[in-house]
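The complex appears here without one of its protein chains, the remainder shown in place.
After this line comes chain A, so read on.
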Amino acid sequence: MKQSEFDVIVVGSGITGGWAAKEFCEKGFNTLVIERGRNVEHRGPEYTDMLAPWQIENRDLIPESFSEEGRYPHILGKGYLRNSTKQFFTDEKEHPISYPEDKPFMWVRGYQLGGRSLTWGRQVLRWSKKDFESNAKDGHGVPWPIGYDDLAPWYDYVESFIGVSANKDGLDAVPDGVFQKPWEMSAPEKHIASNLAKHYDDRRLIVGRAANLTEPTQEQLELGRGPCQARSYCKKGCSFGGYFSSLSATLPAAKRTGKLTLVTDSIVATVDYDEQSGKASGVTVIDAHTKEKRSYKARVVFLCASALGSIQILLNSKSKSFPNGIANSSGTVGRYIMDHYTGVIADGEVPGFEDKYNYGRRPIATYIPNYRHEQHPGTDFIRGYGYQATATQRKNTGTTAKRVGIGAEVKAQARQPAPWRFLALMYGEMLPYYDNVASLHPTKTDQWGIPLLHIDATIKENERKQIRQATKDIKEMLEIGGCTDINLRVVPETEHIKIGDRIHEMGGACMGDDPNTSVLNKWAQAHDVQNLFVTDGACMSSCATQNPSLTYMAITARSANYAAKLLESGEL
């Protein structure tokens, strides 16, 4: 008979689910991880990273039938959706969401063991003191109940385990941590970085901080991980374990304790609530294939199903005490949906490096951290933005397939090295708006009978002002950096920016001190249900400008440590 009672249930096996599993298993708790998607083996047949471009089916082009059949309606055409990576991205046609017609929303998902940890961007940046203080300072959203100092030791802890290749830059905006050898900047990147540093007191171009190993530790080696091979194949899976994922690191660490039970193809429909004890009793799942329901019980439930996934489960978990969803006495479950957004993309030629080349494919970009935590004279918006930027590789002039010309001459031309170009994408901080909300659709359900998530979210005037200033700023920075032939692609003022497009969706079950205005306390523990924790992106009270996964992981490890103490003391 299969076991159905555990110490801890972890819902989701991605970035945070893997961490929760590892922490609880290593502390000796019988832990069940429930993944709604299929099983994926690390280094298994779904990894395509050992294929050369000419060995990939259809030369890595997505079959045209996908377009004809309306598959992947939001991400078809995105650079990351290739024939060699499509297995790790969820088809929105099969798993629809709902949104207002005039405000399309993107929810990029990866329904498989390991979730989006297989395809994430691996840029791991600490948040700063100011990022945790912003809500309290300007009155938007729910004030964070924790500060940087609460998380700092957990950042250390997480970075030590996952492996972060980065430079100690000494910047308050992105505090330094436990780093392995950084990746090298290209010659033009060094040039731009040097020019910016000479001109500005507050702006720096730094090499990205990558969850890719450059100097693996003994612990990482023992888990079967090795140094990154600079292939930039990360979204295909990595047979070397060069980048951090649940499959390469946290789940193997959990498994080796003998305390882990893993079930896949099981969709958590509800967190079950025991009216007598006032606690979550466990979860009810629906088998993805047979659609049969079954339940699991545990002393503690950790929701790590991604921000929107966890919100959907919370809202769908209705009971006598929580008619609007479990842990929702405040009525704020689903509110304050956020994402980063890109309002301007700039690129320019970097002359003077005709004799410089690169070898290999660096797996991380460069980065200009947020320099606008405070308002500057002449600006009338709050918070700020950073830029993900790169001049990693020098390309050839390329083919002329889209231009006139054939024959020997254009073929020869295609092999000529092109000038270096530098590309920068704005990553803006979206304010936590109460009316940016995810709710359950009143009538539409998915194929398992679970109400669809309806997401109504948009940027507002503060973000439009940020875009205007960010456009001026990046043009100036590229000029000062030494770029010429600068192109600016600015999102028009009236064009809706799809929230979710940056795949950093956050909020919906925000942390806060006040149970009347927030869902979770400083431990990411539900105010209403003490054995229920939500430690994925849903718990974030603001979104800052940095890639958030490192902070999710630190919060998860911290909360798991806290919950473990409560379990040991018998409080849970």
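Basically, a residue touches a chain if its C-beta (ideal position, glycine included) is under 8 Å from a C-beta of that chain, and two chains touch if they have at least 3 such contacts; residues count from 1.
Going forward, contacts and distances are computed from a predicted model.
Student: What is the missing chain called in its UniProt entry, if the choices are "histidine kinase", "Response regulator", "Twin-arginine translocation pathway signal" or "2-hydroxyglutaryl-CoA dehydratase"?
Tutor: "Twin-arginine translocation pathway signal"
Student: Which candidate, A:Glu23, A:Glu159 or A:Glu189, sits in contact with the chain we can't see?
Tutor: A:Glu189
Student: On chain A, where is the contact patch with the chain that was removed from view?
Tutor: The list for chain A reads 48, 50-61, 63-65, 67-68, 183-187, 189-190, 229-231, 355-362, 392, 399-408, 411-412, 414-415.
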